[in-house]
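Here's the structure, in structure tokens; my notes come after.
Excluded from the complex is one protein chain; the other protein chains are retained at their positions.
Up next, chain A:
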């Protein structure tokens, strides 16, 4: 059972760091609450959905910004969607990046937008990585026979 204890500590530390560094916020905690016996994979499902959705959006954004004549309204719409989904998940830094992105869209600042897109990409893949690590840790704990600790604020 030592392994379990170790894994659990690792998990707790990692989660705390995520919250501390602002990768995740309270919304993610809320998601955890929604997972129960009748819905055991809720968080995983939502997060996968988020990943698919985000990658599609990022592609769309890249395409839109590469047009000859950039349709900023369209770009804004995509970013709006991204902001919505990231805030639903609790991906705080991604959401904040979206907010900044939208400002550039309003100003029709193409350079600003491109830079934002780059950063958005970066943030997204960061949080994706972190979440995948988190899930891996959870799986390991469960496989080792332990229970995943519940983080409370």
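One rule holds in what follows: a contact is a pair of C-beta atoms (placed from the backbone, for glycine too) under 8 Å apart; a residue touches a chain by one contact, two chains touch by 3 or more; residues count from 1.
Following the convention adopted for this analysis, contacts and distances are computed from a predicted model.
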Hidden chain of the complex, named as in its UniProt record, picked from "MICOS complex subunit MIC10", "AP-3 complex subunit sigma-2", "Ethylene receptor" or "Ribosome production factor 2 homolog": "Ethylene receptor"
Check the options A:87, A:109 or A:133 and report the residue that touches the missing chain. A:87
Chain not shown: contacting residue from A:33, A:122 or A:136: A:33
Interface residues of chain A toward the undisplayed chain are 26-27, 29-31, 33-34, 36, 38-39, 42, 45-46, 49-50, 53, 76-77, 80-81, 83-90, 150, 152-153
